[in-house]
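Left out: one protein chain. Kept in place: all the others.
Naming follows writing order (A, B and C), and every chain is counted from residue 1.
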Amino acid sequence: MMEQINTAILGASGYTGAELLRLLAGHPGFRVSALTADRKAGQTMDAVFPHLAGLDLPTLVTIDQVDFDRIDAVFCCLPHGTTQSVIAGLPDRVKVCDLSADFRLADIESYAEWYGHPHQAPELQKTAVYGLTELAREAVRAARLVANPGCYPTCSQLPLIPLLKAGLIEADDIVIDALSGVSGAGRAAKEANLYTEVAEGVHPYGLGGHRHLPEIEQGLSAAAGRAVRVSFTPHLMPMNRGMLSTIHVRPAAGVGPAELRAALAEAYRDEAFVRVLGEGVVPATRHVRGSNLCLIGVFPDRAPGRATLVSAIDNLVKGASGQALQNMNLMFGQPEGLGLAQAPLFP
Amino acid sequence: MMEQINTAILGASGYTGAELLRLLAGHPGFRVSALTADRKAGQTMDAVFPHLAGLDLPTLVTIDQVDFDRIDAVFCCLPHGTTQSVIAGLPDRVKVCDLSADFRLADIESYAEWYGHPHQAPELQKTAVYGLTELAREAVRAARLVANPGCYPTCSQLPLIPLLKAGLIEADDIVIDALSGVSGAGRAAKEANLYTEVAEGVHPYGLGGHRHLPEIEQGLSAAAGRAVRVSFTPHLMPMNRGMLSTIHVRPAAGVGPAELRAALAEAYRDEAFVRVLGEGVVPATRHVRGSNLCLIGVFPDRAPGRATLVSAIDNLVKGASGQALQNMNLMFGQPEGLGLAQAPLFP
Amino acid sequence: MMEQINTAILGASGYTGAELLRLLAGHPGFRVSALTADRKAGQTMDAVFPHLAGLDLPTLVTIDQVDFDRIDAVFCCLPHGTTQSVIAGLPDRVKVCDLSADFRLADIESYAEWYGHPHQAPELQKTAVYGLTELAREAVRAARLVANPGCYPTCSQLPLIPLLKAGLIEADDIVIDALSGVSGAGRAAKEANLYTEVAEGVHPYGLGGHRHLPEIEQGLSAAAGRAVRVSFTPHLMPMNRGMLSTIHVRPAAGVGPAELRAALAEAYRDEAFVRVLGEGVVPATRHVRGSNLCLIGVFPDRAPGRATLVSAIDNLVKGASGQALQNMNLMFGQPEGLGLAQAPLFP
Partner (left out) sequence: MMEQINTAILGASGYTGAELLRLLAGHPGFRVSALTADRKAGQTMDAVFPHLAGLDLPTLVTIDQVDFDRIDAVFCCLPHGTTQSVIAGLPDRVKVCDLSADFRLADIESYAEWYGHPHQAPELQKTAVYGLTELAREAVRAARLVANPGCYPTCSQLPLIPLLKAGLIEADDIVIDALSGVSGAGRAAKEANLYTEVAEGVHPYGLGGHRHLPEIEQGLSAAAGRAVRVSFTPHLMPMNRGMLSTIHVRPAAGVGPAELRAALAEAYRDEAFVRVLGEGVVPATRHVRGSNLCLIGVFPDRAPGRATLVSAIDNLVKGASGQALQNMNLMFGQPEGLGLAQAPLFP
């Protein structure tokens, strides 16, 4: 019997919090000791998320009510912008995986530009490890604070970074069209996310400046060894979960789809959660639903000098809570895939 | 390390077969040794169900190609009507859970009436145990052949049988309106099940004579101690998974919703998968998605002398493959819930 | 060229308001002269409902800003409870069709019981005509104020009233299970109506006391000639539009489904919008989407002494704005179907 790690989820009344609880339900290592939700404090999780009834979970409390001396691990699922001061107030010995965007941008100037206010914990920011697990495993293992990547950045960077690092594609001509399920927008009651406003239709949004863009460019720039600007257009899909990126690249001279595919297959050869598909096999979001998988396909393009990458994840799992658990497993020396072995749910 | 049971799934290219594989992927006791699918024999499961890629599954073969001397357990997911002769041809030592309707009706006259041809294995029929697990646990444990209940019958009988047994509701006035996701219709390519024909609309079907009706009546009649006829109307819903039964009953004299709820809560007090909800809590299919749960609620009705029962299951899990695994666990002396502990997937 | 009637829509920023505008776009008789929406006053309709861009509609204003001396017809799409005082303040010469529930219950005691406060315009209530058009045509024609029926009451009463009037079914044993698309819940931003909360799942609600229940019972009681109590259970469906009622009745002695069907066919023989389907033809909501149609089917039930009625409408058209226009056409002496001839949209 593994000794269990006392765990708190801050902001547990949203979808990423609920998804963590789903994954932790089958996890032997983490004990859910505290759940917070400021507006819903006092409610049971059964009331807030009936699908989790029966897991015998703690009642929701405010953050102030948590005794962090008895907590070892914190998953922070608070809204963007509200997280910095909360994490700054936690005891140093508590390890934190933050699912918000607050610590993802290493450059606090860039943070200030995109989020409209100065970063409130710049020293803490310097210690944060960007937790794209497969590409930062050792740093994550040693981290006290992990900034868990956004869903779009996870889905885009996993196929692109190995190719940029290897110089197999041009850094200056990357076009990303990304498709996301609605759960990425969270559980807040907004007209735009009503069933009636979303079902049976699609549209792009954040045109020319979605907040995940600097996060993507940060990772791609590091891989390319110089500043990279990409074209990135997210779209809202009439589905609960799932994210798909269709990425248009220019292979370097003499490089074709087969070489790109081989390089990605090699990069992720030993990975449990990133799967590079064979020639002609097309990633689809329904093939990863509920799982921590990322599927990647590489395709030729009839347009001269181009190739197409396609990647698919579940935005709530590999794009949020699953990757967070993957990171926390590493931070506590547990097997990386613990609690993440579930096969996808289809149909 | 548990010694593994060699297991075959016959008809593994349909949704119930795939769902069994999803559940078995996390199961320590059963080894998937053979998968059959007549028309798709020779294909890999990766090709047939890409979401199961990575499970290292056997290639699909025909039933003839299976060496049943090396098989201990068979899940039979063949179409209704084709199953009797196949199971009759299996070695006696092989334990079988049949997900088709072929062995569900104890009365072979009734079978002949509803299915339009004489039963082809009447002796075998006599040995079959109807596997509504919670209500037939000991018989299932001892069975060699379990007839796994249909989705509608599971969802309707679980709330009704304890009440009929206890004489708490009238047997002669039961009205069931049931709502099912499309996966219940299987994976066969039919115009009526195209996305375009199903999305954004609802309709009843099988009016006045769905094949699950005699199965429901068989169970209710046994519980009531006399022949029961019910009104049963299934409806097709624009969703992949999920089944909900809204059941209108007449409580016996002096009995109200509270007494019905208490009786059900008592009947299922120790059950892991059947959950009787508190007053005012409404079952919803999204709260059981992907899980083996059955939620039951009891509600007052303003119409004099009536009460309403509502039950919800995932038609592919408790309504098919999950209950089948629950039964097979019992048949092999394993913990009943092994492989079935996953929390529901929401949203 | 018809002389056009100056028309105001109060509460035009909701779905029923938008639907009226869609229908009026092709209507030669009504000129849209004023649109109100208190919280969105000052916005253009293009901004509030981009699908209506190009119709050259007035900008949204507050009710106070409307010069009702220049208005002849008012469609009132305000929330329940807020409507009484507004309508009471309109000039007598203005004809009003009210889509809220405020004037639907003739008995103001019943109103007070169900809505939790005394009726604020009891004298006006006495003048209101309940506008279930096919069954109240002459009264509607003469009315100054029409209370437009709710969606559930429309869908339930159209099949039941002729049968009750003719004594062909028992009044004391009517069970209605009704399925509604999400647009019936309106455009207010509520967590429960988010895409993520609704998609891929179904559930009942309002168990034992939905506010449409007294409205249904009012109509059925009048038809039966005595107080009728029904069992009525609404369900939320993962679809934008559409409503289906599955209604379980007990035919009178010697009456079978064929007689019920014949009686309904006779009752609606000359109706353009109510269609009684032939034996075995099943109503489906997708067959009425976007149209003012009500489809009715009658089916046998294997349970002794029972029959099943099924009716389908588009909740936003025949269940709201379409029937409102149908009524307003009558109130102004125009052809009843003007603006309502569009064929359903499928798929």
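Things to note:
Everything below uses one rule, namely that a residue touches a chain if its C-beta (ideal position, glycine included) is under 8 Å from a C-beta of that chain, and two chains touch if they have at least 3 such contacts.
Nothing here was measured: the structure is a model prediction, and the numbers come from that model.
When the full complex is examined, the chain removed from view is found to touch A, B, C. Considering the full assembly, C:54 is the residue among C:54, C:116 or C:333 that touches the omitted chain. Touching the missing chain, out of C:7, C:100, C:240 or C:326, is residue C:240. Screening C:22, C:104, C:119 or C:306 for touch with the missing chain picks out C:22.
The missing chain, though absent from the display, is touched by one residue of A:134, A:197, A:215 or A:336; that residue is A:197. Of the candidate positions B:80, B:141, B:165 or B:187, contact with the unshown chain belongs to B:187.
The missing chain lies against subunit A, touching residues 174-175, 177, 179, 196-197, 199-205, 207-209, 213, 229-233, 235, 237-242, 244, 246, 248, 282-287, 289, 297, 299-304, 306, 308, 310, 312, 347.
Mapped onto subunit C, contacts with the missing chain fall at residues 15, 18, 21-22, 25-26, 49-55, 182-183, 199-200, 240-241, 275, 281, 284, 286-291, 293, 341-347. Subunit B residues in contact with the hidden partner, per the touch definition given at the top, are 15, 182-183, 187-191, 193-200, 238-240.
What we mean here is this: only the chains that are shown with their structure count from here on.
When every chain is reduced to the mean of its CA atoms, the largest separation from subunit C belongs to A. With centres set at the average Cα position, the gap from subunit A to subunit B is 36 Å.
Between subunit B and subunit C the centroid-to-centroid distance comes to 39 Å (mean Cα coordinates, whole Å). One simple way to say how far apart two chains are is to compare their mean CA positions; for subunit A and subunit C this gives 45 Å. Shared interface positions of subunit A, defined as residues touching 2 or more other chains, are 15, 182-183, 199-200, 240.
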